[in-house]
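Below you will find the structure I want to go over with you.
All protein chains but one are shown in place.
Chain lettering (A, B and C) follows the sequence in which the chains are written, and residue indices restart at 1 in each chain.
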Amino acid sequence: MITKKRLEIISHLQIAEATFEVTVKSDFAAELKPGQFVHILVPGHMLRRPISIANVDREQKTFTMIFKIFGEGTKKLSECRSGDYLDIILPCGSHYPIEELELEHALLVGGGIGVPPLYYLGQQLKEKGVKVTSVLGFQGKSHVFYEEKFQQLGDTYIATNDGTYGKKGFVTDIIKELDQPMDYYFSCGPTPMLQAVTTLLANEKGYISLEERMGCGVGTCYACVVPLKNDPTKNKKICKDGPVFYANEVLLG
Amino acid sequence: MITKKRLEIISHLQIAEATFEVTVKSDFAAELKPGQFVHILVPGHMLRRPISIANVDREQKTFTMIFKIFGEGTKKLSECRSGDYLDIILPCGSHYPIEELELEHALLVGGGIGVPPLYYLGQQLKEKGVKVTSVLGFQGKSHVFYEEKFQQLGDTYIATNDGTYGKKGFVTDIIKELDQPMDYYFSCGPTPMLQAVTTLLANEKGYISLEERMGCGVGTCYACVVPLKNDPTKNKKICKDGPVFYANEVLLG
Amino acid sequence: MNLAVQLPGLTLKNPVMPASGCFGFGKEYSEFYDLNTLGAIIVKAATGEARYGNPTPRVAETSSGMLNAIGLQNPGVEKIITDELPFLRPFDTPVIANVAGSTVEEYVHVATTLNKSQDIAALELNISCPNVKEGGVQFGTNPELAKEVTYKVKEASNFPVYVKLSPNVSNITTMAKAVVDVGADGLSMINTLTGMQINLKKRAPIIANKTGGLSGPAIKPIAIRMIYEVRQALDVPIIGMGGITTAEDVVEFLLAGANAVAVGTANFQNPYACPEIIEQLPQVLSEYGFSSVADAIGKGHVHE
Partner (left out) sequence: MNLAVQLPGLTLKNPVMPASGCFGFGKEYSEFYDLNTLGAIIVKAATGEARYGNPTPRVAETSSGMLNAIGLQNPGVEKIITDELPFLRPFDTPVIANVAGSTVEEYVHVATTLNKSQDIAALELNISCPNVKEGGVQFGTNPELAKEVTYKVKEASNFPVYVKLSPNVSNITTMAKAVVDVGADGLSMINTLTGMQINLKKRAPIIANKTGGLSGPAIKPIAIRMIYEVRQALDVPIIGMGGITTAEDVVEFLLAGANAVAVGTANFQNPYACPEIIEQLPQVLSEYGFSSVADAIGKGHVHE
């Protein structure tokens, strides 16, 4: 059930350049699914900020978000401290429908702030016994985060735009060289990356997660739409029908 | 010299119902004169809040303000803590010109949030060897503050609107019964009180301190004017020419 | 405390309703709370045919406000009647349909089609849309066009018609008089002010449509002024809106002369905005010495 809660920050860490990992307490934690996001009120701002769920600890009843400072809102969130409370709408949107999928081998492809939701997804996949391969793209070395955590889920490859870490180039450069079978790929990141990934993997089945500027975050305002591939005169809401879509369902860019 | 500074709060106390005493550190403290005010930025608000100087500690280089929660801005100020910083324009406005006055006996007449500036004035008068009598009006017992401090300056009489403390009624009810000579009276409080006081003491010399909604607080915007008694087609600025005026100079209400 | 308000075609248990375009067709917020608590519900605009709306980004944040250029996305009036409105039937809350169009004919078509709905109690005539025939001039900024569309929709509709005024005019009273003259049962005001925000990095307006409608607390003083002016000139029911986020704001609108109010942007900040405002309204009214909603309406007017 979607709701709005004041949740206490129990951990607030900087984990890479301008990148923060924030964990909050929530009785709803166990219900959150990979790919879903939460909608956070930043005091003094009219519109909430959507942030993906990066991990869940069911026993501790906590969930974790990872975000990068982009503008004023994420800057203010970066200045919060443990013990502060955040006003959060949760859970929002669709999730990677892994319960329904026949899966042996999954490829995770993440770029920048698209990496966090894939971590929670990878954890759940691993729990299900799925073999996970991760290809993660970052701007540069100082931006890389969660590499070891992804390695614990399976083979992990890193690309950086500037070549300061891992392979110089894009995630697609790595995927091209990967010689592994996959049942599904799961991708999240900036639209140009998603375009490149879905084009490269056009013959594979996959799910992608999209971003758009949001108003309500719950499906009432029609701010966050994406056109459908088979009928671009129709669209779907990223906040409610998405953010996770079947890769061939939507028209990117 | 007027300036704007970030000043640290070194003490923040509730001293009566909805009434707070805040002391800040400032190298300018010694230059502040009784009757002057400071103009405080409340984060998230467009307009600054004018608050009088209630006391100065020249040695500690601190000054004290006393304010009551009236609306959102004073509410936020009441939630500050020691160690927080306030963005303050200071010093603002005119002061009680006691250096220039021949004074043996002064009557202080304060009402509510008009009481604070009179305390600093009374201290300076006492330092100069002037005999000080204070008549202070409050809404009710729970609103009374600084009674003992005023008693240390001289005879002090309290009136409350609801009669829960001191004399029931207005400061003028006490003044009428006072049988003491005075060279000057000094009054600060709500306009109806100032009207009553100046009318009652029409034959005495006195100074009053006025309030008005302010824009700039420094004399540029013409928001805070009061008409002149001898020519109501002309006015003066409360933030720059005032807040202290000679009692017969301005037209009240 | 009596919060009830009686308006043409609308018996409201309280004066607070979500504003058009900020509440979809009610389904989503019904997951947050019981829609029965609401005074009424104004649903998203209906046009003759389905509309895709504008390209994205469609929203941007401003100081104490937001810009939107949704572009009247909706499934078309027929689908709204068959697929969307029935969901609201079980609730004891009157529904107001928001009518939009690009030509007078489209407005009339939408209004006529809505006659067959059993689920609505009134129309809100959204005249802030650009008239394609008149080269994009807004119906809402030209008194003659406003008159024409109001007159024809009144003629076509079986429901009371509240005309939603645009604030992008020099003289709101002229617009109000124009539509009341030809039979508007009430007014709804204000719609958004046209604004723009430019993305410094991209060197282009953030909103794909370039301009968008400014809403939120930033515009409240303009809404209050316009309602006050119209109330002074006309004795007509007014649904007031523009930046309402608290029960105090509601009382300010009532004092300005609104008979009821709508809450738009605040829903996005706080999905519980409407029920929380309704819950606090009695206390705030009595704090300021009012014994009912009716008691407060128009009481902010100073008569010299």
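Some points to look at:
FYI, a contact is a pair of C-beta atoms (placed from the backbone, for glycine too) under 8 Å apart; a residue touches a chain by one contact, two chains touch by 3 or more.
All values derive from a computational prediction rather than experimental measurement.
The chain not shown here is in contact, across the full complex, with B, C. Note on the undisplayed chain: of the listed residues B:Leu101, B:Leu200 or B:Ala223, the one touching it is B:Ala223. Where chain C meets the chain that is not shown, the touching residues are 62-65, 67, 138, 141-142, 168-171, 193-198, 200-201, 203-205, 210-212, 214, 216-222, 224-225, 228, 243, 248, 251-252, 255-256, 288, 299-300, 302.
Against the chain not shown here, chain B presents residues 1-4, 41, 45-48, 89, 212-227, 233-235, 240.
Just so we're on the same page, only the chains that are shown with their structure count from here on.
Closest chain to the protein centre (all Cα atoms averaged), using per-chain Cα means: C.
Ranked by how far their CA centres sit from the centre of chain C, the chains are topped by B.
Per-chain Cα centroids separate chain B from chain C by 47 Å.
Per-chain CA centroids place chain A at a distance of 57 Å from chain B. For chain C, residues touching at least two other chains: there are none. Taken residue by residue, chain B touches two or more other chains at no position, since every residue touches fewer.
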